[in-house]
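Missing here is one protein chain; the remaining ones are kept as they sit in the complex.
This part shows subunit A:
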Amino acid sequence: MSSPENQPQDAAVELNFNDTELTLGLPGAAKTGSKREFSHTLEASSTSAKSPAQKAQVVGWPPVRASRKSVMKKCKYVKVAVDGAPYLRKVDLEMYQSYDQLLSSLETMFTCLTIWNDLNQKNCERGKNNNGGEYVPTYEDKDGDWMMVGDVPWNMFVESCKRIRLMMSSEEATTGFGARRGSSE
């Protein structure tokens, strides 16, 4: 499905090419190293102005022991379906802090695809057919409606997302997803 002259959109996502090798790996096998990317992204995305949310993400605040912190952390596993893939995967949304991280992790999981990342539109060459098709990330929310990933703040998304589907879209339909959205945070 891939053509030799393909340029993977590595400006859009931080992708370790070793991880993208197609394997029949077990679920979660691709996650090695994702923790480090985590913190890189956290640091990279934090702005200099300290909003209350970031102030409190200071190390060691609120002062609770690690054993309590790990209990607080909720697991939020959702199914991920990709059009054309023979089986579904599951991801824990609590593992990620932003849409970028989630989508790059999904891309790693489903290595034969490229996810059209609306949030980094300027880095994508639009209309380009990478690896056989554009995929649009969508999700089913609490009301049962299918929504486009990226519209609401990340935390709201985690709260309301029940399952994810990467929909195959044609080029014409892609151009319809026009205007850039604002920050995902």
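By definition in this document, a contact is a pair of C-beta atoms (placed from the backbone, for glycine too) under 8 Å apart; a residue touches a chain by one contact, two chains touch by 3 or more; residues count from 1.
The working rule: contacts and distances are computed from a predicted model.
This figure omits one chain of the complex; the name its UniProt record holds, of "Translation initiation factor eIF2B subunit delta", "Serine palmitoyltransferase 1", "F-box domain-containing protein" or "CCZ1/INTU/HSP4 first Longin domain-containing protein", is "F-box domain-containing protein".
Looking at subunit A, the residues touching the absent chain are 52-53, 55-68, 71-74, 155.
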